[in-house]
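Please see the structure below; I have some questions.
As you look at this complex, bear in mind that one protein chain is not there, while each of the others sits in place.
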């Protein structure tokens, strides 16, 4: 079980391996004959680091179809979400202290919003429909004069549901409300055109798209009224929005990751769709099995299924050597059923039986077949082991 | 000039190359057959990441002689400084709103302190003596009932001066004042024993000690009253002090960096001392040359020299292909003379002629000899090019 | 320091669960509490528990504990069931404290089984 040789990794929504080309690009920036210089230095070595970083910014900007100077490097989507939410809220305090979000957002969004609540802001937490989707009319009804910010994620990390950020953004523009999108799960996987989209702030992170952990970015639209106050203060890097020595190897890694994603995302999407469809076809006839999300319209990298009358933790152990998640990776250390699935209206019992299979570039059809067999056998075995309800 | 082949890098105080062993350890955590899993995941792959991170924490803890759970991973010393200063100040607001620091601190300390000033805190900015050293009596005189925090760096990044953190800390303890130390320049280079030192908070970063950029740590003493409020909110990682997916490869890199430093720091120190002494012996007879700092008692990795009647920017260009710094890397993009050297009492003219030579493991005596020759020739040439004062 | 929430013993007991199942013509005790459901089946001959089986719905520690109990108590005196305590299992299986409530459901089930089989043999 603990022999890694046997592991089948199906938790790409939690994190991904780093593409070998990306590792190579990063290594070149670290070693003694590389460009390890501090990009804040004015000498030739420092300037070379600056050029590498500018190149990487161009790669990420190209993936998102935006200008390089709309991007601020951060340590990941968690920091980007915090900078977007706390940074805007304080900057726009005069505009109003009402913020709208959803109950199904990632903790990296809900926790800074709760922090705002502790500081006198009011947050309206919208519920999704049973598939996880936000009804635009629900949002319209919640909009107020003093709504300064709406934060809705693109692809949900537990269910894969894709929100209609185009329509949500359009509604925000009508109301002079800023729109923040956590795109940690969609960046590099779904087309994102920031020149066309009515989005003001977008959080992205490299480690969900075959890049390194610990590097992310925040897109800040070059539009009147869009600005964030920094959370960190220091050497003045990145126009004072986010100081600290720029981690050149991480940034160059993210840039290379973006370039690869741009050329591969269509193929990836087809690959993931085939895997997800194969998996679902292989288990959908199990009595009591249901999808959390929407197989037809969700992001195909994620398939989240619950099954009646099965204890989730035992299911997870029975599935080894399959590496999958219950709920989100971030909350899976607690025994509580996922708050995201509860918001979809799942009972505690169904929610806690949920398993998130998430697929990636390295996943094969053979891996999926093993997963199908393991899932069927495990459900079967645990059901046989369980006493009847009326026992 | 721009051909890297010829460059001689003498800016190790700005950043260092990454040790090849460290790069190897990091690579192993990124690729598909490595341990790229999200350490928040409960499955076998995630648990393995957790173990790697725990091992790295042990390595850094051992270098600093502290317990692993006193360390919080951050994105670098800038974030550590901010977390220490903003995090404590708000937590201890009731204790008093007076903070003491020095004019010679890094921007990563002075900028968050200025932010505190904007929020009603009072900061006393102490001046050093002419070598950069803090007189303990100056500190004693500034201490007040309501002084809740003192922040003084260990080794100054521009001059290499070493503050007596043992005595400063002892004075802070007498006054029930927390003591934060920015040890970005000393960690892994000078002995630091956190079990013995009266230090409550210490910032460290990997990229000044042959580790990767973008990873640091904050030491938070396990002592009553020592606590920081988080700056970021999210998935609950690191006991909620600093959330976000732990960047396993960066942390493992920092751990390996610490282990290597532990075994090498004595040799490094001897090596740096020989280089610094050689350099100083080679230029000290130039008329009008002075040291900023203290050759006898400073950290030998840094030699900062000013020279009369020389324009600093032209000197820097004349020194190419030598990569050295004027002032600190972080402020060197501005044309202003270093505020650190001004605080030492240097005139604007002397301060702006300052060149910081900083040496590292890869620096050779031959490199130093080239630097000596370049420096002598450049000063000579620029002096010949300059009109007489009374022209 | 291992971050694995399951000891090797728990993993082995959970994976095999050789005593999982039902016994016909046997005494049976069933308890449901703390979100855990346990049924125990026992055959007793001359005051000796000859066979034990369990059914369980719960986390791996619950299933492992039920299995461990069955393996250990086959062949013991029926009256021993009345004295059964989970504290030994809690230790040997390294059950985390927050799960102790669930494991106590096994204790209830075993004692209830004990009363049934001892009561039955008294007749």
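Note that the chains are named A, B and C in the order they appear, and that numbering of residues resets to 1 at the start of each chain.
Keep this in mind: a residue touches a chain if its C-beta (ideal position, glycine included) is under 8 Å from a C-beta of that chain, and two chains touch if they have at least 3 such contacts.
Remember, predicted model here, so these are calculated numbers, not experimental data.
Peer 1: Given that one chain is not shown, what are the shown chains it touches?
Peer 2: A, B
Peer 1: Hey, which of B:196, B:281 or B:385 is the one touching the hidden chain?
Peer 2: With B:196, B:281 or B:385 as choices, the missing chain is touched by B:385.
Peer 1: Tell me which of A:29, A:50 or A:168 is the one touching the absent chain.
Peer 2: Here the residue in touch with the unshown chain is A:50.
Peer 1: Which is it among B:127, B:193, B:313 or B:369 that touches the chain not included here?
Peer 2: Missing-chain contact among the listed residues: B:313.
Peer 1: Could I get the residues of chain A that touch the absent chain, sorted low to high?
Peer 2: These residues touch the chain not displayed: 42, 44, 47, 50-51, 54.
Peer 1: List the residues of chain B that touch the chain left out of this view.
Peer 2: Touch with the absent chain occurs at residues 1-2, 309, 311, 313-314, 317-318, 335, 382, 384-387, 391.
The rule we apply is simple: only the chains that are shown with their structure count from here on.
Peer 1: Graph shape for the chains shown, where an edge means the two chains touch. Line, ring, star, complete, or other?
Peer 2: complete
Peer 1: Would you kindly tell me how far, in whole Å, the mean C-alpha position of chain C lies from that of chain A?
Peer 2: For chain A versus chain C, the centre distance works out to 43 Å.
Peer 1: Can you give the whole-Å distance between the Cα centres of chain B and chain C?
Peer 2: Using C-alpha averages as centres, the distance is 59 Å.
Peer 1: In chain B, which residues are in touch with two or more of the other chains?
Peer 2: 42, 44
Peer 1: In chain C, what residues contact two or more other chains?
Peer 2: As it turns out, chain C has residues touching two or more other chains at 4.
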